[in-house]
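Dropping a structure here in structure tokens format, bear with me for questions.
Of the protein chains in this complex, one is absent; all others appear in place.
Chains here go by letter, A and B, matching the order in which they are written, and residues are numbered from 1 within each.
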């Protein structure tokens, strides 16, 4: 198994179209979890022969959760971390340095760079010049591939399969980057039926819809959550992003249209699951947290093991 | 000695009412100092069988000194650290995530969380949901238990005892969180006489006074520092906190009422000590620093060893 050759830069979710690769990542993530919980440091460690590898986080916009998750993953693998929480105040950047130059210099200091940037396509540009692997940790409204992978991993782990699923994607489907990637990865599986549940103003974008049509994936765009609650194996809920609305009235109207609460829960199948990329605000009531079907905190924890697996594959 | 069972969450100073526990912490802190200075890494290390443990600092208000002290303690124990210097800009928090959700997620990434928060009671709330130990590193005007422990440890180390002491607490006794905790812990000792030396506007709060009365601890509220300088074994000085005063005139009037300088020093006993939680501004003159009775920088250094001891007890 030549892991090294499979992933170098990790830029977009399309790299994971290959089902075998996806399964390999999931299998490695499970190994990581078992070794981590069992304290089997030897199995976790990246390599025992060379010096400790160094991961640099280069974040042009804050995402503390993602940063801490990558840092914790790297440390658990026996690696080390150097961090920038706020790269725009990176002194070089304020002085006018280009992303490309910043990447070239940072790549001298680190063995892998985790890049978060506000502009779509930044990771691709970075990867073109970087001698060390670039991991895209979100670029603007573009890709956030490790989130998509941990979502799929959670589905596999919670439901025991990634095929033959009815999935409701709920909330902000227009701006929610995670639902686009998830729809893309689910489209590669067999027997999938998707329900897109959102107010009309923040529907799934047309390019995703066209892609699903091309791929002949079954889907419906609907507005009534209750109508599908009893059918789905999974509700994937997203936050209505306040920062996206110019008019606060529009936000206030939409933010409470779909709230997962005990009433919705009572309609759902026993073995169904609720996921959410977090942070959640009001779209899932706190009363839901204690139900075993509430998988969102386990989903966050899975992010750690998926990132450990990816780092291990990338760093060899 | 089952350390593990003695402390899990470290939330408030009341947890250290048990004198035996206090002595156990102090003894472990001394061991840590000896091993650290002697470079005996094996004795420091948290555990040699499992992976390196990870500490997360989650600071909702800055306290660089406390953060660095905890981080240094954890690293000396062979552990690792993930950090948030400024949690309110934690992207999830700005998006409306609750403390409870943030704790749930962070606890997936770390083996122990050091929480600093601006609201009293936050650590208690965090401890209720966290599967990993929470250490309170200060919550608003509430508790800062590790500071109280390092203060007591310094008293024991500098004066050779924590009983039979006359102690002057000087400065801002109303807002100074550290003096409340210290008064509480001193009240558990024998033969204590306390002098509360402050301007009338920033006197010791009534709940502390009532507690001392109940516990039958001898104390006096006075305004004249010179009158007690020759009697006390310890002067514990605190900064008048500019940020507490709406009227800058009040601050300017009070800030220089009590200044420890060579004149005060000349009145004090040879074996007495001066302590201060730091930072100091003008309330201790720089000329005092070189006197062997000036214990405040040694006190700051003790914080490291007390925190190493606490982490070792908590993480087992």
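Annotations for the structure displayed:
Operating definition for what follows: a contact is a pair of C-beta atoms (placed from the backbone, for glycine too) under 8 Å apart; a residue touches a chain by one contact, two chains touch by 3 or more.
Bear in mind that the values here come from a model prediction, so they are computed numbers and not experimental data.
Of the listed positions B:39, B:160 or B:200, the one in contact with the omitted chain in the full complex is B:39.
When the omitted chain is restored, the residue from B:85, B:220, B:263 or B:291 that touches it is B:85. Residue in contact with the omitted chain (choice from B:14, B:65 or B:256): B:65.
Take subunit B: the residues that touch the chain left off the picture are 36, 39-41, 44, 61-65, 68-69, 71-72, 75-76, 78, 81, 83, 85, 239, 241-243, 278-281, 297, 300-301, 303-304. For subunit A, the list of residues touching the undisplayed chain reads 49-52, 54, 56, 80, 82-87, 89-97, 101-102, 104-106, 108-110.
Following the convention adopted for this analysis, only the chains that are shown with their structure count from here on.
If each chain is reduced to the centroid of its CA atoms, subunit A and subunit B end up 40 Å from each other.
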